[in-house]
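Quick one: structure below, then a few questions.
What you see is the complex with one protein chain gone and the rest in place.
On to chain A.
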C-alpha cells in the first residue's frame, strides 16, 4: 500500500512537471505564429490627450516598412491597438485585454506616464516584454523590472541633459531656475538641480510660474536683481512664450534660457511672433537633426509612405528608435523566438545607433533605461540647429 502511494505520488509529480513545462512553453510562444508576431500597442487614441497618439505613428510606420521588406524570419509585425484614453482604469483594461484576451507576444508604446505607471505592476507580473516608446517617467522602468524596457530618454535623462548643456557654456557660474509647481516640471528640474550640485553649482534663484499665468514681471524683476548667466525654464510652451517676452521687455533678452522637451523651438517663436525673443532660447531635442533637416528626411518619407495624411511634429518620430532596437533584438534571436529569448536579446542591445535619436540605446540586465541623454536645439546664426553642447553642432 505504502509503495503504491509512493508510485502514485511520483506519477502525480511527474505529470504536473510535464504540464508545467508545456504551459511554460505555451507562454513563451504565446502570440507567435509562423507568419506573425503580435504586438500590443497601447496609446491614447481618444480623450483629451489623443494628440499624443501621434507618438505611435513612427513606430507603426517602421513595422510596416519591416513587413514590406519581408518581416523578421518570415514573420510580420502585427500591431493590435488598444486605447488607453490617457486614463489609468481604461489603460489597465487595455493591458489586461491585450494580455489575457488577445494574448499578444509583447507590448510596445504608451504615452501618458501616469497610465504607464498604473499598468506597470500588471505587466511586470505577466512577464511579457514591454518597450515603453514615449512616456518618460523614470518610475516606469526604475526600480528594474526584468521585462520592462524604456526606449526614450526618461525625465531624469532630459533634466540632466539640460543642466549639462547649461554648464557647457564657458564661465557659467550663476544659474537660476523657473518652473511650474507640478510634478511634470519637477521631473526636469530635480535631476537638473542634482546635476548642478554634482558640479558645484547651486541655483542662485528658484522661481515659480503657475500654469495659466499671463504675466511674468515679478519673476523677471527678481532675475534682473540676480543677473544669472543661464536660466533653466521648466515651463509649458504658453508660459515659456510669456516668460521670454517679459525677459526681453525688461532688457534681459541676452540671458540664455534652457527649456524642456515639452516646448518646441519653432512653435515658441510662432507664439512670441518675434525672433529676437527666442534667439537665446534652447530646448531639449531628442533627434540628430531638425525635423525638416536632411538626416530626418528618410524618416519623414517613411511615415508619409504609410500615413500620407500625417502632419509631422516632434511626436511623430519619437517611437522609431525603440522600434528599431526591437527589430534588431528580434533578428538577433533568430527564427526560434520565445519571450525569454527576446528579453535576453534586448538586454544585449548595446550602444545601438538608431540613426534618429541623438543618443544611442543601451539596455543591460541591470539597467533598462536605454537612452541616457538628449541633444539640444537652439538658434545659431538665425537658424535652428541641433547642438551637442554649447557652440558644438551635432
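The criterion applied here is as follows: a residue touches a chain if its C-beta (ideal position, glycine included) is under 8 Å from a C-beta of that chain, and two chains touch if they have at least 3 such contacts; residues count from 1.
Just so it is clear, contacts and distances are computed from a predicted model.
Entry comment: the absent subunit's protein name, as recorded by UniProt, is "Branched-chain amino acid ABC transporter permease", drawn from "Two-component system, chemotaxis family, response regulator CheY", "Branched-chain amino acid ABC transporter permease", "ATP synthase subunit alpha" or "NADH dehydrogenase subunit H". The residue touching the chain not shown here, chosen from A:36, A:78, A:93 or A:238, is A:93. If you put the hidden chain back, the residue from A:36, A:118 or A:255 that touches it is A:118. Summarising the interface, chain A meets the missing chain with residues 45-48, 81-83, 86-90, 92-94, 96-97, 99-101, 114, 117-118, 121-122, 125, 137, 139, 181-184, 186.
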